[in-house]
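Of the protein chains in this complex, all but one are displayed in their positions.
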């Protein structure tokens, strides 16, 4: 396909907390499209973006987490996409287990499952190892309805993924992508921690609108916010465990695995923070850490899907080689959620 | 020496932010005792603990960062040591370069330099590789005037430093230490991250009163606070970079290298946080990250000592093999402080 | 596609040293098929497998590095594939940058470029992140002419890639692959070191015939050889740097990046080792380390392709985000080869 350079006319505001949806599979390992539709409907009922109230609560006058960000920095708010981002094919969407065709189809289907007059935005993970594959995937996902793409650091040739290579990669993708690009750093999977210097440089690119930071280093998050404060650059926490700290230091929201199953609680955390009810926010944040850790670091995607099954969503199996939980692991997982009062 | 079991009658409140003092050396590598006295006097003028105002500001009703903590959990406040902790022989005190005799003498001298009616508490890093050495060192430091000891994880035999070994180590030290013990986890130096499980278990020990966490993982810090909330267990940030996030999630203070040179600013950050002036706190926190990173991760103790020299304190050389900064490094360091408006 | 279970009737002997061929690209990033053909012809002139002389030299009576290995362990030597393995789509084939279609076509083309009565075997890297993709890719590559497939450890979800998951993955692939499977462990890229226990277990699978070990841990290689000595399990060094040590401890050969440009020297090393001329072998081994390190760890695939250009082969550019060498890097690379007498 010929390059489709970014149009810069669309704008995407990332404020809010929302779930990176797992991809549901049937026992035969094919994608469970029907269950996906059901899950999407269920998540649609969760108020992932709290009602906007300008000038109210902590941080409101400092930075508006729900402002719209234009790729061209001269945003035409009239045409901007304002709404709740939905993340498709983040790391816990098992995107590395999907074929290129499945990856595009998944974006198309999720777009179709959402009401046409919806305020839902689709953020699609389009990262591939090569720059050219990432460009093509980004373009195809945009055509399929993605409002923005989230691009993970390439990581196979680790020693070669120095600042220069990563800068060139993201720049080429952003130059050739018709929708805005969000940087995605997730060292637990890639063993690449996108450096502060590269992030700051890339934040000046008109088609790079934000960062999803899953490393959990609040110092780095604070540095990014500080050094991009005069740019329209939005930082998202990649986990509910450090959501409060991220919001407080100036991040605009979070992409939180646990929001797939505890959406109300994560939204409540955000709302409390917005309203400046910090003691309640702190209490809730601390309560969310253990369940969040259970469905991420400890039991991973199989754990998250197990809780989805308990919560009336369709979790189902992962694609292999991800293994189902053992009986013991399942019991431990249940206990964590029971202890926190979430089961 | 015969064991001197903890007496449990003293109490130490750790609330506040304070500097882990570097150990000054003369060009001949001996300890610069005179310069130490001068430095101590200079630091004494910094209000490292903000005036206590109960029931005022963020967090005040939730948890009192200045409450006194008794080793026995049935504190006799009348006999408690209430005051500003001074950290001697933390990692940036180059404690690994001091002989056992120097380590004890340093505690004695700092104690002596402080006014006798001082509200200053001396926290002394007493960690050694072996359990027995750590016990003896803790006892000797207590005799020399330490109000509490800070015990780093042993780390040479990394593969063997499993939860069981570390639990046994800290328990034995706390059992035999006449003053309260603070756990100290600093993975950047030890490559050992004291596990949440061990910390929670140890928090029940009557003579273990807190944790200095230098790893910067705000998720872990939140977990510790959450799971020890019914205990008198105090968590300190090991760096100014994540001080605000630590205070907000329920930590009581910080031991911050940069406070040696930017003491006023770090105290201001704490004060703003206490008073609920969060926007100003956030702005200041973000501004402090770059200078803090410069005197820790980037340029280390030689960098910190260089800034001390610029600030009218005595920095001087480090003990070898720590190298002095190159001209280029010195220029870069200066620029960071100039950019932040601190030079 | 329906599963094509391994037939077990073919046998593949892996003895010898041979190059994992880089995939040549044109400046427009498409595969340079013509240059590939030229390169293949050039490599065909290198005697990558030394003439077989039974009962001669070191190790000959101990283990025969050129014996044929049957997938079923009851090999029908008459139908066995005996010849020089050619590795397509190893890590320095940039396989992660190839589309599924390109991966299959590459195998087909290399097969076609080789003479029909050739003694050349094609080993194709068929690893994907998911088990199902790896099975399909292995089957398609077998249909395209691969004599065996080399399967890398999946690695994205690192924390989940425990022994059980990896064992299940390789077993499922081997169960469903019509040609023999070679395990491939390359921690520098995957940060997964396939464990000794899993390797030993998998060595009993009738369709798993060997291991390509790129980690360079000679202790592990020795352990694998020792614990599989009663099985027909072949261990290959993944680098020329530890080829001699691998051959001496009982490995059968090596897949060596540097053999793409110093094929004669690497073959000479193998020949000297076979003939028991150890002093000469040691001298040559030591001489090869620096050039090998230069085209692997230090300068990677861009470095290897640069030397190919110097040596009259077609190197050309890498796919992005792999960056071309800087002028300084090119000079350093040249110096390494000049110093070793190879330019």
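As written, the chain order gives the labels A, B and C, with residue 1 at the start of each chain.
Please note the rule applied: contacts are C-beta pairs under 8 Å (C-beta built on N, C-alpha and C of every residue); 3 or more make two chains touch, one makes a residue touch a chain.
A quick note: this is a predicted structure, and the numbers were derived from the prediction, not measured.
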Of the chains you can see, which ones touch the chain that is left out?
-> B, C
Looking at B:16, B:90, B:300 or B:315, which makes contact with the chain not pictured?
-> B:300
Which residue among C:189, C:242, C:299 or C:314 touches the omitted chain?
-> C:242
Out of C:26, C:172 or C:278, the sole contact with the unshown chain comes from C:278
Sole residue of C:99, C:118 or C:293 that reaches the chain not shown, by the stated touch rule | C:293
For chain B, which residues touch the unseen chain?
-> 29, 91, 96-97, 99-100, 129-133, 154, 156-162, 164-166, 168-169, 172, 188-189, 191, 297, 300-302, 319-323
Hidden partner chain, residues of chain C it touches | 58-59, 61-62, 216-219, 222-223, 225-226, 229, 239, 241-242, 244-245, 248-250, 276, 278-279, 282-283, 285-287, 289-290, 293
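Heads up, the rule we're going with is that only the chains that are shown with their structure count from here on.
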Neighbouring chains shared between chain A and chain C, ordered by label = none
Roughly how far apart in rotation are chain A and chain B when fitted on CA atoms, stated in degrees to the nearest 5?
-> 180
Which whole number of Å gives the spacing of the CA centres of chain A and chain B?
-> 36
Multi-partner residues in chain B (2 or more other chains touched) are none
